[in-house]
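Removed: one protein chain of the complex. Kept in place: all other protein chains.
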């Protein structure tokens, strides 16, 4: 699984994730009041949300639905030319494509396509930058909007983790369609890949695929926003506790990728993480993926916390038991 | 001063900085015992130092000299082809070049050239990755070496700040020779640029040029390493205090770039910073530089701390007063 | 200024401080929305406020007035017998007394008396414990109320600092009337005491008197609440910045008492501090006061920050300039 030196990165960064909820009002209350995202607008049954330093109109589209999970995952590309290159590559790859959409409140036209497990991705160049009105402008001109200190208030979107029946197939798809680098992965004793972490820029990862073990398809494992400090995450745990939010596991430190984390379930059941990577970045252009074996994984998280059972079974939407 | 969309980044990241000292033993003691870098090797009057998670053999070359300041500044490029492209661009630019060197303990051949104020830069592809011996290997396989918790122990090199007589000229030189983006700058009322921050990747900056106001030439303002947390920096202040290190200013938060900082002078007088940027990155491929006016600057640092006088006058080497 | 071994502590702890404001609405907005105290009740032109883990009905009484500064300072005693002992001692001391009051919303009868500079103090035993209604009860039964995460939200009241024309006289008064220990003080070269820190329990201090240098009488220097972490204070600085609150100085670390601090002025001009002492307590029953000389003070705060001018001149109410 060695990789060539970093290719021209056509993808610039993860732009936004559409999260589906069958408890729209409760989920919106969680994401704004407790988690601390800001509402940029609502339209057509969706709320457009962003963290206070996300520069775009939104980084989460929360959509009322009769199910949960992920609606789509969007990456912004590096240039108009990069968009053309990527679309050409995707179309040539033979994977399922949905073609162009006109975009929505948060960005211009976008090209949609599917990973092997039915998760919908899109890429776009034209975006809507968030223009803070005076009462939402920061005192510091290099911030996208005011640090409002509401609830947890993370700084920006960080990554999304999907579930897939065959992580190797997902990796091949990323290679063909996204062109992102693999930064770390789990090599199971049975020869399969248990999980794989990808990045299209200097972040340690912005996309993860974990092996689906619950029989679902196209499911979401979690969406994550980044905080500036680990203390923000300890404080978040108290905020969750006082607001009756289900804390699944954490705060603790991941062995893989080394980020400090906290997992909770928003009211509709979607798993939402907070993470802090410290000053860790992938700066080496010839970074070799770090390989974790099952023996490594048996040590638990960095400081020994055992991974709890629901982490391997809970995804959204839940799998119906007949 | 608007910039095109992000070009193909030929430079991958700041590799290392050579710091000159006329108190070699004291400086080496500071950088290893107090600041917490690790010694990879010594040769020819130079110590090769690295932070515990720098992946290369060294990120600082500390060289015994009869003066202080910066010996050279090195960037690693993104690929062998990027090296060729950059060298061709530099040679075509008409700026002073020194040509190829064979490298040293820490990397292979490198191409050297000068900025308009005599600071020597070099770019290289072939590097020496740090291979941790068993007693320096981390318990976590994604770290370059063991977190040794000696002194401050920052995670990685972050940036270098040089002084130049004409920051606009420096910016033009960066544009021609490095190809880095401008992320923020100070626009003085007199039409000059007071300082300019550059980045060749998603970090908010890795290179700064501030206006030289002390009559020196080719001087260093400071070198900075990044810590994982702000608490590391508060703790560093206590470590400096107990070790008799001159704290110049901080801990506080920069208005420009928003990083939490602490400035100290190592025993030979070179200014050494610690910084933490939180989760802030420049992810937008079409980032517009943030412009700070003199009126903005009069507000002081983010939380109101006034910039102290020596910050504008102290550089290394000191300017001789006749 | 040596002290005997710890006397029976008749005073249990600082109970509350009455702060006067000539901008009641703005001050109340600051203390609740920005600083993060909770409103227990309003009556007779006063708001009764408490931090989320203060166990009493209030720790601050904010009173609308045509001036600013401190209305009164209240200590809870250790027992009914301690109250009798203290009142007897105060009455025997010859200092000015006001006699008994019936108390107010927050406590029962109290005995009032004056320090040599006209600051009114009171002591009481019967108190009103805060009984959290269900929507303000914490998920943790050992907390006085819910951690609401509004604004800064410090945990509890910490100390009050008054200004006095003669700190030695104040110390003698404390000795006679309060019976608190001196934990640290400033010995000026001119033989006067520049400032003196007192504690009636294991906290490093709960009361400070600094020398009045502005010609005022009975003035307040500041009131302080304690946060659990230094990070809470760094975060507070951002909250102040985004809410247009005047940050006077900090965040930084005091040399005297070693607490991490941040000073701001609430809308009416009263100086309000946030402080964190870490794990530092005065546990030694025979603690010898730490003496700071002018030479010590010239080193500035712990990490070298110079004490800013207004810190020596600004008190409330302001002194009228005729």
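In order of appearance the chains are A, B and C, and numbering begins at 1 in each one.
Basically, contacts are C-beta pairs under 8 Å (C-beta built on N, C-alpha and C of every residue); 3 or more make two chains touch, one makes a residue touch a chain.
It should be emphasised that the depicted structure is a prediction, and the values quoted were computed from it without experimental measurement.
Novice: Among C:92, C:217 or C:281, exactly one should touch the missing chain; which is it?
Specialist: Here the residue in touch with the unshown chain is C:281.
Novice: Hey, which of C:16, C:155, C:252 or C:314 is the one touching the hidden chain?
Specialist: Of all options in C:16, C:155, C:252 or C:314, contact with the hidden chain holds for C:155.
Novice: Of A:105, A:188, A:217 or A:237, which sits in contact with the chain we cannot see?
Specialist: The missing chain is touched by A:237.
Novice: Where does subunit C touch the missing chain, residue by residue?
Specialist: Residues 5-6, 8, 12-13, 53, 55, 76-80, 140-143, 154-156, 158, 184, 201-203, 226-231, 255-258, 276-281, 283-285, 290, 292, 296, 302 of subunit C touch the chain absent from view.
Novice: Please give every residue of subunit B in contact with the chain that is not shown.
Specialist: Within subunit B, the residues that touch the unshown chain are 138-140, 146-149, 151, 229, 231-232, 235, 238-239, 241-242, 244.
Novice: So that we can see where the missing chain sits, which residues of subunit A does it touch?
Specialist: Touch set of subunit A with respect to the missing chain: 230-231, 234, 237-238, 240-241, 247, 249-253, 260, 302-305.
We adopt the following convention: only the chains that are shown with their structure count from here on.
Novice: Call it same or different for subunit A and subunit B: same when shared residue numbers make up over half of all numbers used at their interface.
Specialist: same
Novice: By raw count of C-beta pairs in contact, what's the busiest chain pair here?
Specialist: So the chains sharing the most C-beta contacts are A-B.
Novice: Just give me the whole-number Å value for how far the CA centre of subunit B lies from that of subunit C.
Specialist: 44
Novice: Just give me the whole-number Å value for how far the CA centre of subunit A lies from that of subunit B.
Specialist: That pair's centroid distance is 32 Å.
Novice: Two or more other chains in contact with one residue: find those residues in subunit C.
Specialist: 231, 238, 241, in rising order.
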